[in-house]
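Excluded from the complex is one protein chain; the other protein chains are retained at their positions.
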Amino acid sequence: MATVDNAVPPGEDPAPFHEAVDDPRRRDFINIAAVAWAGVGGAIVVLPLINQMSPSADVLALSTTEVDLSKIEAGQGVVTSFRKQPLFVRHLTPKEIAEADAVPLGELRDPETLEQRTKPGKTNWLITLGVCTHLGCIPLGIHEGENRGQFGGYFCPCHGSQYDTAARIRKGPAPKNLAVPPYTFSSDTTVTVG
Amino acid sequence: MSFPWAKHYEPKFALTKWVDERLPLPRLVYNAVGAGYPVPRNLNYFWNFGVLAGAALAAQIVTGIVLAMHYAANGGVAFDSVEHIMRDVNAGWFMRYAHANGASMFFIVVYIHIFRGLYYGSYKAPREMVWLLGVVIFLLMMATAFMGYVLPWGQMSFWGAQVITGFFSAIPIVGDTIRVWLLGGYAPDDAALNRFFSLHYLLPFVIAGVIVLHIWALHIPGSNNPTGVDVKGEQDTVPFHPYYTAKDGFGLGIFLLIFAFMIFFQPNYLGHPDNYIPANPLATPAHIVPEWYFWPFYAILRSFTSDFILPAKLWGVLAMFGSIVLLFFLPWLDSSPVRSTNYRPVYRTFFWVLVADVLVLGWCGGSPADPLYIVLAQICAAYYFAHFLVILPIVSRMERPRPLPNSITEAVLAKKGGTSPSETAVSGSPLAAE
Partner (left out) sequence: MIRWISAVIGAGIVAVLGWSLLWTIVGVAGDSSAKTWTGAPASAEHYVHAQRPLLNAELPSEGLFGKYDLRQLQRGFQVYKEVCAACHSIRLVAFRDLKQLGYDDGQVKAIAQGWQIEQPSVNPDTGEVATRKNLPSDHFPLVFANDVAARAANNNAVPPDLSLMTKARHEGPDYVYSLVGHGYVNQPADLLAKFPDAKTPKGLHYNQYFANLNIAMPPPLTQDGQVQYLDGTKPTVDQMAKDVAAFLTWTAEPNLDTRHGAGFAVLGFLLVFCFLAYGAYQNVWRNMKH
């Protein structure tokens, strides 16, 4: 057992005035320091417990997606997947490009030109995530025969968001255009996404 | 509850008063582990281990919940999901090593806690219910630890599950049926792994519930102390807070220091290499051993090597469970009115023999099943049962205990050499820790 009579030698009366002699603030400093130190430690331990829920190394390293464009005719589109999300690759017709270019930027909720959303000289290839920016449903319209909404792009059946031929939001609750992931043309007919 | 001089919770602010009138939870905490719980002033460091056991359980639950977010309980992927935690999940290696070593820390702390209860007679009247609930917690801990060890689905996991469920096949007639029912198959597989995971997640919360009862039952008579003498008056006690919260804080620091050393520098010391080999139902490891905390019981199981009316296997299983079940009867096997073994010279000798005996049993249980260890284990197992079932009841009747101190305060002052009468006036010492 530890001896704790540091303040009172054995046999001596621990009279109350001993306490008065001590400076109470200095006396209690050690208690406050210990509790504060423990608090800091507790807060530090919480960090890894929170951080463990962030994407793990294997998820962050998820592979890039390659898309072969050679078999996609103008007016058609394909769906593949990028980071476990649907990826829309659409070959725009000249008419669709003209429609997109005709819209004044001032009318748009999220102003972007088709040129800004595609690669130079490749404005006919529109590559976006197939994730509605409202609440994450997959919009219709990438396949032929599906409802493309009144702007000829995509139509989200969940809450009625409508996108134009440049996949920009035109009507409905979605706040943003369909997202364009980072990608490069590795050849004239191959795109590497990611 | 407890003593008449216990401090009463008095809410200081309008808000705390408002809460207290509607849900007196702060009052409950105050009376349980706050200033409202008077505790003998002479507790030694052995009394830290109850709080430490609680801390170990809390650490296991927190790390366990986190691990369950990444673990997959399916034979095809369980092993790889654990390695995924170790390699790819952020700080995953820390949480898994903390959980694996936390189990060992929990058992070390609980074994010391049990040792303290045995040595100082904390199981005796009026604290029998505290002891009985404690044995229930111990049994639940063993079940939880066993099922947790199966989850990584390594070689030791698989063969541990095979061997432990094999105990039940020792039961005559229905044994094999029960074993197949427990496993949901003829060998451990997805069905067993899934139910073990489910129960491994559930049981810690059951343990936490029984701990609440354990503490509740403790607060009726109040804590025992190293002299075993009852509290006579206010001068014998101090409020739990700040006195024992401060002491437990220091104890917790030492506990965490050792725990952290294991996690960061010896994380695999208490584990077995074979559990880093994926489970293989077609190849048994050369030397199957359970985790260290089961070794004494494993040694008892293996001590029964010859049939005697009943098959040896059944004797082994019965004795192994019996070695824990007999603890339920301990408060009535020991009829001595003296609690602390310090004042029981004859029993004290036998008690230390028991401690050595259990350590040797543990050593035998962790060693290969060679004749030397079997013979040692047989002798030690015999002493274990003889101690509790024969020696203890006899000694507790025959023995003449040494004179007890008149009070806790007298014992303290005799030890410290100070006999000033003002020592007894400890009430109201304003030792702020706020």
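The chains carry the letters A and B, assigned in the order they are written, with residues numbered from 1 in each.
One rule holds for everything that comes next: a contact is a pair of C-beta atoms (placed from the backbone, for glycine too) under 8 Å apart; a residue touches a chain by one contact, two chains touch by 3 or more.
Just so it is clear, the structure is predicted and the values come from calculations on it, not from any experiment.
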Which one touches the absent chain: B:Trp5, B:Phe329 or B:Trp352? B:Phe329
Among B:Met69, B:Val174 or B:Ile254, which one is in touch with the chain left out? B:Ile254
Residues of chain A touching the missing chain are 1-2, 4-8, 14, 18-19, 27-28, 30-31, 33-35, 37-38, 41, 44, 57-58, 61-64, 68
May I ask you to list the residues on chain B that touch the chain which is not drawn? 41-43, 80, 83, 86-87, 93-94, 97, 238, 242-243, 246-247, 249-250, 252-254, 256-257, 260-261, 263-265, 267-268, 273-274, 276-277, 286, 303-306, 308, 312, 315, 319, 322, 326, 329, 332-333, 335, 367-368, 370-375, 378-379, 381-382, 385-386, 388-390, 393-394, 412-413, 416, 418, 423, 426, 429, 431, 433
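We adopt the following convention: only the chains that are shown with their structure count from here on.
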For the pair chain A and chain B, the C-alpha centroid-to-centroid distance in angstrom is 46
Which part of chain B faces chain A closely enough to touch in the complex? 44-45, 62, 66, 69-70, 84, 87-92, 94-95, 242, 246, 249, 416-418, 420, 422-423, 430, 432-434
Tell me, which parts of chain A touch chain B in their complex? 1, 5, 10-15, 19, 24, 28, 31, 34, 38, 48-49, 51-54, 56-59
